[in-house]
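Here the complex is missing a single protein chain, while all its other protein chains stay put.
Labels A, B and C are assigned to the chains in the order they are written; within every chain, residues are numbered from 1.
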């Protein structure tokens, strides 16, 4: 597998501070791998929620490539960096990096492709203009 | 992102039947993306549990590349195909395919690299002989 | 706290067989307490799904009293007994018992009160006739 393509931290403009929960640890005493999907999702939610006052995503996750760098712990703050790295017609690509806030240790990096869709038909559809504008504004850091 | 490399169903010898739960659906009415990580993990658990009577995994997930093909529903049986496609010195690669049991619709495909480690030091270590034997036996379909 | 009021197993007509997942164990190596809420919910879903082909519940959980009898394990089949013990105008009461399938060991017992509501206004409303009929049929064992 090729590594996910994630920009350097200095080039990422959006960060979400998220607390892992005690219960995010599995019986091996590390943050369970599925929880990272939730951390990316939560960062994505905040990325858009800051500009679109919506509680639903108008897109679905189509693909994600996740590299687990170092085991995480429950009950710790993490910082999730989130950037949109490609913006197409019906889909866009984001990159994420999860760092343990107290140590700056990288826990995880990922890339994800998200596709806009019509929830009634499940068919792809163009990125809505307000979503495109939100992405462009976030990436300008405005 | 390149697609995960998943063998055809006819070449995969291990299948786990797993029930999704009503609560696996998120507020968009589809099985949440993080749940698929749990489905892969559960298939992996059963793949090894059949041969190693263990409740802990002697490895951690190092990377996974997941392609979401079609939205899933809660409260449905799925079949998760699971194969070990590469067997190295300290790590091995698995492939997964999730199908809705009633319709044979493919929901998701993934590839994962798993690394054996020492839980005390977090250092990599060689695949233990009993794990290697379990993998070889599963792949022979024995 | 008073104990939840749960009928003897011999008087309960509905049972759901559910598999716990490896990931249902928390870092203390037991099925996490929150998972039992999901097991009750899943039994409730199947109780109604058998008679009402619905993917949403027309009610919300108003109260639950749960007694944890013995620690559970991930990756095990459990049997969840489910009975409706009171049927009012806008609400009804259910009782649950979770047993480990292989040993018949009781893991958990609970009582829950569920209230029908209008999802648009969140106001209570009478139990819909088809829900009342489903409950009566389940309790007759028909």
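Miscellaneous remarks
Methods note: contacts are C-beta pairs under 8 Å (C-beta built on N, C-alpha and C of every residue); 3 or more make two chains touch, one makes a residue touch a chain.
Model, not experiment: these values are computed from the prediction.
If you put the hidden chain back, the residue from C:61, C:87 or C:101 that touches it is C:61. Looking at B:6, B:19 or B:34, the residue that reaches the missing chain in the full complex is B:34. Counting over the whole complex, chain A has residues 18-19, 21-23, 25, 29, 38, 41-42, 45-46, 49, 55, 73-75 touching the chain that is not drawn. Touching residues on chain C toward the chain that is not drawn are 1-4, 27-30, 33-35, 37-38, 41, 55-57, 60-68, 70-71, 111, 113, 119, 122. Looking at chain B, the residues touching the absent chain are 22-23, 25-29, 32, 34, 74.
In this text, only the chains that are shown with their structure count from here on.
With each centre defined as the average position of its C-alpha atoms, the distance from chain B to chain C rounds to 30 Å.
Here the CA centre of chain A is 34 Å from the CA centre of chain C.
Within chain C, residues 22-23, 25, 29, 74 each touch two or more of the remaining chains.
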